[in-house]
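My questions all concern the structure below.
A single protein chain has been omitted from the complex, and every remaining protein chain is retained in its original position.
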Amino acid sequence: MSSHCRNSGRLLFILCVIVYLCACDREKREYRTAPLPENGPHAETLSALQPGASAPPASDPRGREYENNAYHINQGERLYRWFNCNGCHAAGGGDIGPALMDDQWRYGGNIDQIYATIMDGRPFGMPSFRGKIPDTQAWEIAAYVRALSGNVPKDAAPSRREGMSATPPLSQTPKQPPKNSEQEPPH
Amino acid sequence: MHTLKYALIWALMASRAFAAGGAAPADGAWTMPAKDYASTRFSTLDEIKTDNVDKLQVAFTFSMGVARGQEAAPLVDNGTMYLVAPYPNTLYALDLTKPGAPVKWKYEPHPEQASQGVACCDHVTRGAMLWENKVIFNTLDGHTVAVDASDGKELWKTKVGDINSGESTTMAPLVVRGKVLIGNSGGEFGVRGWLIALDANTGKQAWKAYHTGPDSDVLIGADFKPFYDTDKGHDLGVSTWPPDAWKTGGGTAWGWISYDPDLNLIFYGTANPSPWNAEQRPGDNKWTAGIFARNPDTGQARWFYQFSPHDLYDYDSINENLLLDLTIDGKPRKVIARPERNGYLYVIDRASGEVISADPYGVVNSSTGVDLKTGRLQYNDEKKPEVGKVVRNICPTAPGAKDWNPSAFSPRTGLIYIPHMNLCMDWEATPVNYIAGTPFVGADVRMFAGPGGNRGVFTAWDPVARKARWETKEDLPLWSGALATAGDLVFYGTLDGWFKAVDAHDGSLKWQFKTGSGIIGQPVTYRGPDGHQYIAILSGVGGWAGAIVVGKLDPRDKTAAKGMVNAVTDLKDRTTAGGTLYVFALPK
Partner (left out) sequence: MNALQSALAPAADQAQAIDGIWHLMLWICVPMYVLVLIGMAVVILRMRRVAPEFTPATPSDTQISRGLTLWVIVIVAGLIVLTLGSFFVDRRLIPGAQADVNIRITAQQWWWRVEYVSADASQRFMTANELHLPLGKTVHIDLMSGDVIHSFWVPNLSGKRDLIPGRTNTIELTPRQLGTFRGQCAEFCGLQHAKMAMLVFVDNENDFKAWWQRQVQARNELPSDVAKQGEQLFVSSTCAMCHTVRGTTAGSLAGPDLTHLASRHTLAAGALPLNAGSLAAWLADPQQQKPGTNMPTIDLEPDQLNALVAYLLSLK
């Protein structure tokens, strides 16, 4: 009996430590990143075709940090509304702009590509926010957009949605990896 | 007796319409989307009638080349049909004198690609206007173009709007006394609404009237004599807004303009104030969500009436104004009949701006009625939106009991044929930031079917008796215009692609045809070079109602397309994007 107690106590302690350690990373807040040069991942390609031997795509290490971090994803959610992203993409279902909660990506669905889409704009109506949205905030928005289609770790995704709760919590959104998509333009 | 009375009215009206048209086109032509300046969409052609319409068959078709919402009306004159496609707004002229109506010429305006990002509800255009051998139309990126109707050569092109501030141009221009009248779209982007008049021969600006701001900008001067006291005063376009909010206050004019040559007045409505979140713009928000009467030569306002003061629900007032001469209480009255987005059918004296009657033609709980003494809409406090609160079950919805899709009037029956919707919505106002060129809305909305479960209704309304004569329930919301003919038929289309002809007297279905895609266009009829009557309609789902299909939106988000997606979640399974002209005739 008592050994059982001791065992479960030890287990609880170990669990607490694990949870504590996980939580550290999950919400790690870096308020003051060194001013980043405004030249994000331009190495992103939009085509799967490359002449000659294909090189592995270059990816920006910052992307991974942002999309694994609950604080940044939450900030992204706030900024998504502040900067009227919801005006065109609604809560992810789309409106003037395409849906962001599905597996269809006209310009690529990894975080580097989403970052590039926000910063550079796209020719069929997506404005370019370069010089308007600071680098760190664009990464945060991109991380949130990834969360809309369930492509961030479950423990980093917000477990609650504000307001009318049009869609289920993002931590319950099924993961929808980007698929090969039919391309814009429709005309 | 009844028929006789209306026949008389119709004769009066018809004579006016043709007198106004300058060189009166044969009634077989269709030179402006609304058919005539009175916006009746009534044709005197009667070859196709109730007892032979069941034989109607396809005469020819034509692909518009764009699988986007086709809201335009085909225009016909001199044996040629003119079609404007949604963005990229290619203009086609089809030669009706040859078999199969081959392309005579086409004109490509090459609008700015990015303009698709500021078009609130699909990349639509509502058509062109034929005037003195010119085809005049707007491109999505804020340009007005005049093209030679014989050979497709560009005559002039004038920039009227700026996409970087969120402006686009989707309406069909109207030419009145040599002035091309155009309004902007962009009420969801916080633009400042205006109506501009260009010289039809040169494209040079004649006047521009804003719909917010000081009287000098609104072209309110000594001639301005509104009927109601609330519209009288100095610079109301400034003082009924928080400081400077009128600069981003919306009140665009993207709908329909009518013209009365006797009074020499144009009538058109102004759209919703921006943003949708009404808490950010306390005050009456003049001159949005109302109707202006203006002198077309100078632009000076004659009167104004506000349908939805301090609009709470995006009730744009851009709907069509049918200019009718009715006998009301034994007196002949020159009126505007208007199925308004807020759910009331208004009958307004068009000389003075007095509201004669306003009766709900659909389910309305957002307001309790219109006070005919003050003219003021009585909002229902229970349904008043507040930031941080979800207000449930508001009817009608943001697109209104009826949106832009125009109704028709048949002088033979005295009825207005209204294709409209039966939807309600939940609404949560949210704080919104004005960032030029991005949407300025501030409301999370989800829509759903209204009482009864049918999402669309086709109503035949008697404006004198102030009640519906008959109603046909439609499963899907109606987003197409209506057409009435002297064959006592009324035509309209549905979102899943059925093109229908119903009896003008009782609404019984006489004929229907399933087109390739959903119909949100404006049916027209004309007499072909062979002397026979034809019916034409563009098929191609889209617009706000069809955004779920053409925009490939995700129905899991109930607020997608400003809540419209939630009302038509099944539409993706019932139709696909398209863009085809269908022309029907009786077999030879």
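For clarity, chains are labelled A and B in written order, and residue numbers in each chain start from 1.
The definition used in the following text is that contacts are C-beta pairs under 8 Å (C-beta built on N, C-alpha and C of every residue); 3 or more make two chains touch, one makes a residue touch a chain.
The shown structure was predicted, so the numbers you read here are calculated from the model rather than taken from an experiment.
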Partners of the unshown chain among those that are drawn: A, B
Residue of B:N138, B:T212 or B:T248 in touch with the missing chain, whole complex considered: B:T248
From B:L56, B:V238 or B:A536, residue that would touch the chain that is not displayed: B:V238
Touch with the omitted chain, as defined above, among B:G127, B:G283, B:G299 or B:G487: B:G283
Absent chain, residues of chain B that touch it: 190, 238-244, 248, 280-284, 387-389, 431-436
Hidden partner interface residues of chain A, rising order: 29, 31-33, 35, 37-38, 78, 82-83, 131-134, 136-137
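Definition applied: only the chains that are shown with their structure count from here on.
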Chain A and chain B: spacing of chain centres that average the CA atoms, whole Å: 40
Chain B - residues contacting chain A, complex: 65-68, 86-88, 113-121, 123, 188, 390, 426, 428, 430, 432-433, 435, 437-441, 444, 446, 547, 550-562, 565, 577
Partner chain B, residues of chain A touching it in the complex: 81-84, 87-88, 90-99, 101-102, 104, 121, 123-127, 163-164, 166-167, 186-187
